[in-house]
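Following this message is one structure expressed as structure tokens.
And then chain A:
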Amino acid sequence: MQTDWGNWGYVALFLLIATGFAFIPLVLSPLIRPRNPNPVKQATYECGIETVGTSWIRYYAGFYVYALVFVVFDVETIFLYPWAVAFGLLNWFALIEMAIFIGILLVGLVYAWKKQALRWW
Partner candidate 1 sequence: MPSTLWLILLLPVVSLALITLLRPAPRWSGRLTILAIGGSFVFSVVAFFEMLTRQQAAVAAHQEVEPVVSMVPWFQLGKTSFEVGVLADPLAAIMLLVVTTVSLLVQVYSQGYMAGDPGYRRYFAFMSLFTFSMLGLVLAPNFLQMFIFWELVGVSSYLLIGFWYHKPEAAYAAKKAFITTRLGDLGFLVGILMLYAYTGTFDFHQLQAAVKVGALGGAVLSTAMVLVFMGAVGKSAQFPLHVWLPDAMEGPTPVSALIHAATMVAAGVYLVARAFPLFQAAPTALMVVAVVGGFTAFFAATMGLVMSDIKRVLAYSTVSQLGYMMLGLGVGALSAGMFHLFTHAFFKALLFLAAGSVIHGAMEQDLFKLGGLRRHMPWTALTFAIGGLSLAGVPPLAGFWSKDEVLTAVYHSGNGLLLALGLLTAFMTAFYITRAWLLAFAGEWRGAAAAPPLPPGYALTPRPSPTGYALTPGPTPTGRGVGGEGVPAAGSEAGHGGSHGGSPGAHAHESPAVMVVPLLILAVPSVVAGFLGLPGANWFGSFLHGEEESAAEGIVIASSVVLAGLGILLGYLTYGARAISAEGLTAAFRPIHALLVNKYGLDDLYGWLVNRLYVGISLALAWFDQRIVDGLVNLVAWLAAQVGRGVTRTATGQLPNYALAVFAGVVVIANVVAVVAGR
Partner candidate 2 sequence: MITLQHFLVLSAVIFSIGLYGALAKRNVVAVLMCIELMFNAVNITLVAFARYLPATAGNPYGPLTGQVFALFIIAVAAAEAAVALAIILAVYRTRRSVNVEDVNLLQS
């Protein structure tokens, strides 16, 4: 089996079947399971203690900083893939270029590091 664009057909089919597969339990289980909800059962679970306030509280913005750094690095990583695959066909100049690229990326990493953006608390 060679790599072939046509193989995506199998992926599409796989997606369909996997979706079906994921839904089968959800469809089957109601047939055999009980269903008698009550308010206590449906209350938000916090180890049995009465819930205080809404679940909307202010979360630590550090989460977002992680996501931010992640996005940037993700994009940069993606840019590396074509280079990696084409590496055998590229000359030393491309190596230098990529070194520059990764160097810039490293500057970002060092910055984030020094700014304590990568520290949890």
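Regarding candidate selection, all candidates are chains of the complex that A comes from, given by their letters.
Quick notes on this structure:
FYI, contacts are C-beta pairs under 8 Å (C-beta built on N, C-alpha and C of every residue); 3 or more make two chains touch, one makes a residue touch a chain; residues count from 1.
Since the model is a prediction, treat every value here as computed from it, not as a measurement.
The contact partner of chain A in this complex, picked from the candidates 1 or 2, is 2. Taken in their complex, chain A has these residues touching candidate 2: 61, 64, 68, 71-72, 74-75, 78-79.
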